[in-house]
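Shown here: the complex without one of its protein chains, the others still in place.
Then we have subunit A:
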Amino acid sequence: MRLNEHPVLKFKRGREVTIYFNGQPVKAYEGEPIAAALHAAGIKVLNYSANEKRPRGLFCAIGKCSSCLMIVNGIPNVRTCITLVEDGMRIEPQRGKAKLPKEAKPPEFRDAKVVKADIVVIGGGPAGLMAAIHAADAGASVVLLDENPMLGGQLVKQTHKFFGKREQFAGVRGVEIAKILEKEVRKRDNIEVFLETSAVGIFQEGDEKLVLGVRKNKELIEFRGRALIVATGAMEKMIPFENNDLPGIYGAGAIQTLMNTYGVKPGDRVLIVGAGNVGLILAYQLVQAGVEVEAIVEAMPKVGGYFVHAAKVRRLGIPILTRHTILRAEGKERVERAVIAQLDENWKPIPGTEKVFDVDVIALAVGLRPSIELLHQAGCQIRFVRELGGHVAVRDEWMETTVRGIFVAGDTAGIEEATTAMLEGKIAGIAAALRLGIAEESWVKEIERAQRDLEEFRSGPFGRHVAEGIRKLLAGVGENV
């Protein structure tokens, strides 16, 4: 079902087109991904597991998992969450491992288009956008690529107002910040943007970093720069429970993408797992979209996110059950029920405390882990730092990794807030331009300012653990792990 009215969003849809699911026409709008259009038509089963028995649906909705792979115009393994609809497209559910079409000829490497700039930025979220803007202002030419169809990263679905200081956009909604940053990027002649373009590998060739990109699933592009900023964000975590692969179980971010970016209702009744900021904010946004939230379950004995977010959903009548967890999902082809239970002091479910919720959606808001695959492949030193969300690249105070000329920023560098992602992006962008000898030395002051802002943001109880994680990382430069 599509949303038309919303208290804080306006949905602008493109031209109406028709796509075909198993030969049946489905109404869609230009500018929306295939999976969103199918959801609007009530189609949630997108493919089947390797043994072809278990139905699977959308999970991350930002191109990071393989839960939405479908066969599009005869081509298998298409990530339908970030592939836009086109009139007349033929879409079929994928069953297990798909066979590649025999007649298709993959592009050859020597045909690849070459795009050069001083600095290549991978990722168009808050960190990547700020990195590009500041690198460009410091005098560098920049090319920015992102595999999603729009700039802004996760800002495009964040309808809540930001915290922090007003000079860091506090009091402004994430969706609005995305628009502001995109406008800034677009008005700079020395930034070139490539959307729907996936970075699939990083190589060193002489003085240059070579990033292999694939545009719209078919066109190979070689991005070359002397410095590289990786701002690829993070990936939703999954937790083990029975039937956790049923269609209707999503990462919290996927529901936000469907609902807030594309105006598609994820379902009618929702159970949320996780009372961190993401779970709490999601609950509020679901109510704003007219969806019922049955409860939020949280394994910890307290709300993990900001208290004010919890208060906001409690006064709308949504229970938050601390010391509770999900035991299983039930349903045939999609979620029909969720069974939860209370946890004892040892985090074990207490028999007899089970409760059943009739829901068609289960949202997992159980944390994020940094997307470091490209950094790993490029040979950056990686270290496990619990406080930063998992494995992260070792880096210095200028956000430079152990591979000279490769910088990180945002959630890729450690799970935190969009506010800190923007500050890190600013540092990485300027630092890369300084390293290349392009930026004037006076730009060092701007880095120091951003470092002070970061320190201030992280000085409270919520930022302290991140600060501790960063101390561990900085201490690890050059060390073997």
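Keep in mind that, in the parts below, a residue touches a chain if its C-beta (ideal position, glycine included) is under 8 Å from a C-beta of that chain, and two chains touch if they have at least 3 such contacts; residues count from 1.
Methods note: contacts and distances are computed from a predicted model.
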According to its UniProt entry, is the unseen chain "Ferredoxin", "Thiolase C-terminal domain-containing protein", "Aspartate carbamoyltransferase regulatory chain" or "3-methyl-2-oxobutanoate dehydrogenase (2-methylpropanoyl-transferring)"?
"Ferredoxin"
Checked against the full complex, the residue among A:Y29, A:F59 or A:F162 that touches the missing chain is A:F162
Quick one: say which of A:L100, A:I239, A:A311 or A:A475 touches the chain that got left out.
A:A311
Hidden-chain contact residue, picked from the options A:A275, A:M399 or A:I415
A:A275
Residue ranges of subunit A at the interface with the undisplayed chain:
5-8, 160-166, 170-173, 176, 275, 287-288, 290, 301-303, 306-318, 320, 322, 419, 456-463
